[in-house]
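Worksheet for the structure shown next.
All protein chains but one are shown at their positions in the complex.
By letter and in written order, the chains are A and B; residue numbering begins at 1 in each of them.
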Amino acid sequence: MFGDSRVLSPLKMYPFLSAEWRKLFIKLVWQYKWIYLFMVAPALSLVILFRYLPMPGIMLSFETFKPSFGKSGLYSFLFSSDWVGLKHFQRMFVEPDFWRAFGNTIIISIMKLAIGFPFPIVLSLMINEVRVKGYKRVMQTVYTFPHFLSWVVVAGIALNFFGDSGVVKKVSVLFRPELANSWNFLYNAHIFRGFLVALDIWKEAGWGTILYLAAIAGVDQSLYEAAIMDGCGRLKRVWYITLPSIAGMIIILFILNIGGIMNANFDQVFNLYNAPVFSVGDVIDTYIYRLSFQSTTVMDFGFSTAVGSLKTIINFALLIFANAAARKMGYDGIM
Amino acid sequence: MTATKKGLYRKEPLDYILLVLLSLILILILYPFYNAVLISIVPQNDYVRAPLMLWPSRVESTNYKFVFDSPVLLRSMATSAVMMVVGAIYNMLLTVLFAYAMTRPIPGRNFFRFIMVFTMYFGGGLIPYYLLIKALGLLDNFWSMVLPTVISVTYMLIISNSMNSVPSELTESAAMDGAGEIRILFQIMLPLLLPILATFTLYYAVERWNEWYSAMLFIKSVDKWPLQYALRKIISDANFISTQAVTGEYRPPTYGEGIKMACIVVTVFPLMAVYPFLQRYFLTGLTAGAVKG
Partner (left out) sequence: MKKRLLIIVSLAVASVMLFSACGANNSGAAPSDPVVAASDGNAAASESAAADSGGEAAASDGQYENPGYGYPVGDFSEPVTISMTVLDAEKTGNTARDKWLFDQFNIKFELIPVTWGDWLEKVRVMVAGDDIPDILWWDMKINHTAEFRSWAQAGAFREIGDTAAYPNLQALREKTVSMEKMLTVDGKLYGWSANRNNPDWLDNAYYPMFAYRRDWAQALNMYKEGDQYTWAEVLAMIDAVKQQDPNGNGAGNTFGMVSETWAFPGVYMSILDYSETQDSYVKDASGKYTPYFTTDAFRQELKFLADLYRGGYIWKDQIAISGSEGLDNFKAGRAFMYLGNNSPDWFSGQYASWVETGSIDSPDALAPMIIFGPVTNTRFTLVQTEDYWTVANFSHNVDDKKYERILQLWDWYASEDGRAYRVSGIPGVDYERVSDTDINILWTKTADGLYDSPYRDTANNFATPPCLVPSPNEGTNMTGYNAFEKIFEFIQTSPDYFVRPLNWDLNTFNGEQFSQYGSFSSERDEFIKTVLASSDDVDSMLDQWLGEMAPKWGPVAAELDEQLK
C-alpha cells in the first residue's frame, strides 16, 4: 500500500470540520514540511505551470477557433473564438468515418494489449533464465535496438521485406506461383491489423524488457536458493518467485495501458497505412490528421480539440474503471 | 554453497532450447538494423537492386558526407547532447523526489497524486501551450525544449510503487536512528532501487535525445536545433527536388533511403556507444544478506 493510510482516513472523512482534526492536520503538515517544500512543491508547481495553465484551452472544444491579434493575453483566444456549443461533437457523431476510426482504434488497441502486452514479460523471463552471462548482456542490449528506429524507417524496411519486389514475395512465389501477380501484403485490409500488432511487438518488446528485467534484478537471490533446496524445478521457480516479483509492475503498466486504449500509435499507423486499408486501419488520430492537413477544408483547431477531448475523457474513464477493478482484486492501483 | 551453486547453474535441456529460441529472435531483431547500416553505406544502385543484401559489394561514404556537410549537424548534436544530460537530470530529480513524497503519509497525498495523473489525460491543446511558452518568454529559447517536460507521470508511479516494496524495516530503522527524509531517500532507497532508476534515467535520456517537435514549434534560430530536427531537414533536403534551380546550385547525388539510414545511424550510434557502459547499473540488485533480520 502507499504507506499507512489509517492516520489519514479520518482526515479524509472530516477534513476541516472540527478543531481537533484541524490541529492534527496542521501538526502533520508541519511535521512533513520539508517534504512539501523540497519534494512535492518543485514537481507540482512546474506541472501546474506547464500543464494546468493551458488547460482552459479545452473549452476550444465548444468553439470555432478564431485567433486574436494585437494585445492578447493567454486566454484571449477563447473569447475571440465563436461559441458553437456541441456542434463539433454532433459533427463527429454524424460522420461515419469517425465511427470507423473509433472502432478501429479500440480494436487495434485491444489486439495490441491482448497479444503484445505479454510479450515483453515472457521475453524478460526467458532472458532472465539464460545462464551464459556475456550472451545475456548482448541479448539485453540488442533486443532494444528496434526501439531506436523511427516508424518511418520501419515502414521502409517493411516495404523492402513485404513489398511487391520484396524477399517474402520472392520466397512465396516459389511455393505458390499464382501469387506473382496478385501479391497484396501491404495494402491488404484483411491482414493489416495483425501486421500492425506484429510490427509493434517486434519494435517495442525488447525495450519493454528493460523495465521488467530491472525489477527482476531486485529479487533476493536467497529465495531461489531456498526454493531449490525445497526441490522446486525451473518452471516452478519462475512461476512462484520471478513472476510475483514483477506482478506489481505488470498491474500498473496494464492499468496504464487500458487508460491508453484510445491512443493507437499515430506514428506507426500513419507511416504504415494507405488508402485501401483505411477501413480497418484508420484510427482517430490519423483521421484528425487527414482532416486537418490533407483536405481542402479549413483546419479548425476547435474540432480537433473536441475530438481530442472525447478521446481523453474515454481514456480517463477506462483508467478509473481499470484502477477500481485492480483494487477490488487486491492489487495496488495507481490512485 | 558450492552444492547450491551447482543447483542454480546446472544446465538442463531447457537451457539449450531457450538459447536457440532467443538467438533466433536476436537475428530477427538484429537483421533489419544491420540492413539499415548497410543501406547507408552502399551506392544507390546496389541498394535498389538488392535491398536485402547480406554483404556489400561496394562501399561508399557519400551519404555520410551529405549528412555531415550540413552546417548544422555537429552543432545540433552538441545541443541534443546537452539537452539529454540536463534534461535527464532535471526530469529524474523531480520524479524521484515526488515519487518518494508519495510514499510518505502526508496529508493531501492522494490529492497530489490525482493532480498528476489527471495531467496524463487532460491538457489544453497546442494553441494555449504555444501561447504560454510565448508569455513566458521562452520562444526561441533552449529551455523551451527541456523545462516543459517536467516529469512523466507513468515513470513516477512505477518508481513510487517500487519504493513501496522496499521493506519498511530499513526505512524505519533509519528513521529511528535520526535520519531525515532526504537522507533516507538518498542513502537507503536509491541504492536499493538502482536498476529501476537507471532504467528511467535511460528512458528520459532517450526521450530528450529524440526531441524534435518542441523545436519545430518554438525554435527560430538554426543554431538551437536539436539533432533529430536537423536530421529531418537533411532527409527532406535529400528528397526535395528543387523546383527552382538557382544558377550554379545543384544537389549532390544522393538518394532518399541512404540518407535516411545514415541519419538513423548518426542518431543511434552515440546512444549505442554509451548504453553498454550503463548495463551494469541495470543488473545490480539486492544481494543475499542485505535484508536479514
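Convention: a contact is a pair of C-beta atoms (placed from the backbone, for glycine too) under 8 Å apart; a residue touches a chain by one contact, two chains touch by 3 or more.
A quick note: this is a predicted structure, and the numbers were derived from the prediction, not measured.
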Omitted-chain contact residue, chosen from A:Met59, A:Leu78, A:Leu186 or A:Leu213: A:Leu186
Candidates A:Thr141, A:Ser245 or A:Asn271 - the one touching the absent chain: A:Asn271
Touch criterion as defined above, residue of A:Ala19, A:Val171, A:Val298 or A:Met329 at the omitted chain: A:Val298
Hidden-chain contact residue, picked from the options B:Leu14, B:Leu74 or B:Leu93: B:Leu74
Residue ranges of chain B at the interface with the undisplayed chain: 43-45, 47-49, 61, 64-65, 68-74, 77-78, 81, 85, 126-127, 130-131, 134, 139, 216-217, 220-222, 225, 232-233, 236-253, 255-257, 260, 266, 269-270, 273-274, 277-278
Residues of chain A in contact with the chain not shown: 65-70, 72, 77, 80, 152, 155-156, 159, 163-165, 180-184, 186-187, 271, 274-276, 278, 290, 293-299, 301
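Here is the rule we go by: only the chains that are shown with their structure count from here on.
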Rounded Å distance between chain A and chain B, as computed from the means of their C-alpha atoms: 17
Residues of chain B touching chain A in the complex: 4, 7-9, 11-12, 14-15, 18-19, 21-22, 25-26, 28-30, 32-33, 35-36, 51-52, 94-95, 97-98, 100-107, 109-110, 112-129, 131-132, 135, 147-148, 150-151, 154, 156-158, 160-162, 164-165, 180-182, 192-193, 195-196, 198-199, 202, 206, 257, 260-261, 264, 267-268, 271-272, 275-276, 279, 282-291
Contact set on chain A toward chain B in their complex: 1-5, 7-8, 11-12, 25, 28-29, 32, 34-36, 38-40, 42-44, 46-48, 50-58, 60, 65, 72-75, 77, 123, 126-127, 129-132, 135, 137, 139-146, 148-150, 152-154, 156-157, 160-161, 166-167, 202, 206, 210-211, 213-215, 217-222, 224-225, 228-229, 234, 248-249, 252-253, 256, 259, 301, 304-305, 308, 312-313, 315-316, 319, 332, 334-335
